[in-house]
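In this view, the complex is presented without one of its protein chains, the others remaining in place.
When the chains are written out, they are named A, B, C, D and E in that same order, and each has its own residue count from 1.
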Amino acid sequence: MKRLDLIFSERELDAILEALEAAEVPGYTVMKHATGKGPQTICSEDMEFTGLGTNAHVIVFCDIELIEKIRENIRSILNYYGGVAYISEAIEM
Amino acid sequence: MKRLDLIFSERELDAILEALEAAEVPGYTVMKHATGKGPQTICSEDMEFTGLGTNAHVIVFCDIELIEKIRENIRSILNYYGGVAYISEAIEM
Amino acid sequence: MKRLDLIFSERELDAILEALEAAEVPGYTVMKHATGKGPQTICSEDMEFTGLGTNAHVIVFCDIELIEKIRENIRSILNYYGGVAYISEAIEM
Amino acid sequence: MSHDLILQNILTPPVLFFFLGTLAVFFRSDLEIPAPLPKLFSLYLLLAIGFKGGIELQKSGFGGQVLPTVLAAIAMSLLIPLICFVILRLKLDVFNAAAIAAAYGSISAVTFITAESFLASQEIPFDGFMVAALALMESPAIIVGLLLVKLGAPKNRPNGRVMKWRSILHESMLNGSVYLLLGSLLIGFLTASNNPIGVEKMNPFTDKLFYGAECFFLLDMGIVAAQRLPGLKKAGSFLILFAILIPLLNAFIGIFVAQLLSLNQGNALLFAVLCASASYLAVPAAMRMTVPEAKASYYISTTLGLTFPFNIVIGIPIYMGLVNKFIPSIG
Amino acid sequence: MSHDLILQNILTPPVLFFFLGTLAVFFRSDLEIPAPLPKLFSLYLLLAIGFKGGIELQKSGFGGQVLPTVLAAIAMSLLIPLICFVILRLKLDVFNAAAIAAAYGSISAVTFITAESFLASQEIPFDGFMVAALALMESPAIIVGLLLVKLGAPKNRPNGRVMKWRSILHESMLNGSVYLLLGSLLIGFLTASNNPIGVEKMNPFTDKLFYGAECFFLLDMGIVAAQRLPGLKKAGSFLILFAILIPLLNAFIGIFVAQLLSLNQGNALLFAVLCASASYLAVPAAMRMTVPEAKASYYISTTLGLTFPFNIVIGIPIYMGLVNKFIPSIG
Partner (left out) sequence: MSHDLILQNILTPPVLFFFLGTLAVFFRSDLEIPAPLPKLFSLYLLLAIGFKGGIELQKSGFGGQVLPTVLAAIAMSLLIPLICFVILRLKLDVFNAAAIAAAYGSISAVTFITAESFLASQEIPFDGFMVAALALMESPAIIVGLLLVKLGAPKNRPNGRVMKWRSILHESMLNGSVYLLLGSLLIGFLTASNNPIGVEKMNPFTDKLFYGAECFFLLDMGIVAAQRLPGLKKAGSFLILFAILIPLLNAFIGIFVAQLLSLNQGNALLFAVLCASASYLAVPAAMRMTVPEAKASYYISTTLGLTFPFNIVIGIPIYMGLVNKFIPSIG
């Protein structure tokens, strides 16, 4: 089993979740209100009321095949709008 | 060292934390207000005010022996109410 | 690539982020409002309004060399004020 | 005539703000009221409704129509779930049928206050003690729902799940919104009896601010209700029909009972609305805890996605039309 | 004389609370207004501004100065972005220039209400229909900004990014804050026409509470603006100068137009403030979605970190000084 961590602006949340649902991942978890810093951009808490939106952290536990299926779609969103995606190992308890 | 990620409805938080404390884990971290989707159920943000409750994400760093100790207890809660539990490797910094 | 998870009181957030920026990590993500329990202390939600502050969960994806660079600095803060730091493996998607 | 009333109802600020929220979802606006702000408003409204109701109850005492009305309301919250359960069992299993039945036996405080605002804008008088009826209709409906599960559930429910009286009472009386409403009612009552200065000093918060806060909350309810609509499709046409026809049936029964009780027009409308409305706060939370087998999406989409908007927008004026027909006007 | 006005302006509660917030950052106090509380206040203010404006608009009707003023305001929100774009293109690429230009063509509701408070404390009358002008200046500026991108952007923009009319209209009309403001305006209008009791019952929430909520929000704005200052340094001296001089220029044009329209002193000040202020709510959100190539830190630090405080603290009294000079007093 794999664990996929996606972090990106909540403005792209709908697009990312659509991609996940299209690939029929078994489930996902979304944590909003994350802030942070990337190579170019800063995301701070006051972006919440200005409407710019803070980051969302999405976790997906799924098989590697599913990750291959969504890779291209997700990468193209993240490359355009910013955000990171990392994969690690996980075993169901 | 292992890292245990538990995601489930905050309604079961007390029961899960009791299980953790009974096993004397060295510590845990709770992040509330997570939303998401599982095989059957959807957890959305408006469940916060209807009293249904959103999800909690609990992280525990501990030894594998402790995980064995709590496995059965935790699994029985998650099987009944829903939720996921995954284990991965972690090294103290 | 490594994934570094830091969990500590948000009161120390500025100091930790300074340490990360000084080491020029490529980025980081901060999730506030985490609660939890450590070997000695409890962090509960009502610490938010009493001004004591809840925990922050910081995630950094970076190379192992960078982690070596910040290790000492971060450890000294966590040792004094409390908090945990764990490293795991991660691969860019 | 009902047409006229519907239009007049739609042109009040609470209903207009509800529409504004609904349309935001249809037009895909990014208008959003982030958590926990809706919780703030729902806590505020419960506290204010309870407190004001307590004051009114102290003023009116328990004589006259008060006790019969409150008892009749409790009876309705015991009876309605039974009717609903029988109907729902045609298509659903025990768990889902009981959970939805409990929701329809219970009440929606926001529907109630929208009805009060409607009466105020029509300048039709009503009595404050009706809030006591409201406050006392939640627990019985939950108890009936849980009893139906206890009696009807298959024998192979896991052990930990065998319903205990203790937890039935706990969920029905100590659920957060029931507790706050009943507690505030009691505090309002005690304050009115002992501390008139306190009543006056609470007034700007619990009374003057109320209407605006109601509008703000209805804006959010509009958003939430509209987001619930897709969930309704999955629930199927049986539940969709149920969510619209049952309020009408229950309102009809309510007006019949109101006539027996010789309530005036204002109180009769409120009584009908209590019967017709369904709970999306207290009951879902209680059911989630005690009957996890029931699908939350069923009892939330029907009550919040359909019955609530239906009542707010056209139910209330329709019931008013019926009240006008069956209940003699005093003036 | 302007000196006097500046001092009088600084000694009003909204500006004092703004300073309190700013100083908290400079002194490194840990005073903090956590999310989503600022959102609560900004939603509240937009709802209240819109609702009150709708009532006033219904009172005044569309005759007299109303229509010309509103049309002139819309014209300004089309013209100002063009002027700004030409200036900004001296140093910035199309994306950044267009995004900042749109922000300055649009308005800041909080600057507007601070100007209203200033007029109230100076006991200078003004008209409620100016809110209609405010509400109608956001969308056109966004449209111009997006058109500038559509026309000026390099041909190699990725396919998915080719701007469509549909999304231009969507972002300009259905952005959360624009939508709430326009919607509340409409609701205020409809309520005032049909439901005078509703107007009165909203009053404690939308009117009485307003000034205090404004102060609370300005406390937070002081904190946020001060936190934005370091970001300005990175933006460079060109943008810093722009953020201070352009409001002056726009206010000047605004007063000139106000004179042509024969607005009274109060309305002329508000018109100037609409021209001089820049949006940090609706426009940034729209630009973030449609022009991700523009740096958010540019259009946020200039509008929020510099233009907003400048207008709040010294801009308004300076414009008042100009109005006093160029617009005849009625009394």
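Convention: contacts are C-beta pairs under 8 Å (C-beta built on N, C-alpha and C of every residue); 3 or more make two chains touch, one makes a residue touch a chain.
Every value quoted in this text rests on a predicted model; they were computed, and no experiment measured them.
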Considering the complete assembly, the absent chain touches shown chains C, D, E
Full-complex touch with the removed chain, picking from E:83, E:120, E:240 or E:314, is E:120
Among listed residues D:39, D:89 or D:150, the absent chain is touched only by D:39
Contact residues on chain D toward the hidden chain run 35-36, 39-40, 43-44, 47, 51, 170, 174-176, 179-180, 183-184, 187, 190-191, 194-195, 197-198, 201-202, 204-206, 208-209, 285
Across the whole complex, the chain not displayed is touched by chain E residues 8, 11-13, 16-17, 20, 23-24, 27-37, 40, 117, 120-121, 123, 204, 208-209, 211-213, 215-216, 219
Contact residues on chain C toward the hidden chain run 9, 11, 33, 41-42, 44-54, 80-82
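Throughout what follows, only the chains that are shown with their structure count from here on.
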Shared touch partners for chain B + chain D come out as none
For chain A and chain D, the contact-path distance works out to 2
Matching the CA atoms of chain A with those of chain B requires turning by an angle in degrees, to the nearest 5, of 120
Across the interface between the identical copies chain B and chain C, with over half of residue numbers shared counting as same and under half as different, the residues used are different
Separation of the C-alpha centres, chain A versus chain C, in whole Å, is 20
Per the C-alpha means, the centres of chain B and chain E lie apart by a whole-Å value of 46
Among chain B residues, those touching two or more other chains are 31, 33, 88-89
Each of the following residues of chain D touches two or more other chains, namely 30, 34-36
Touching pairs of chains in this structure are A-B, A-C, A-E, B-C, B-D, D-E
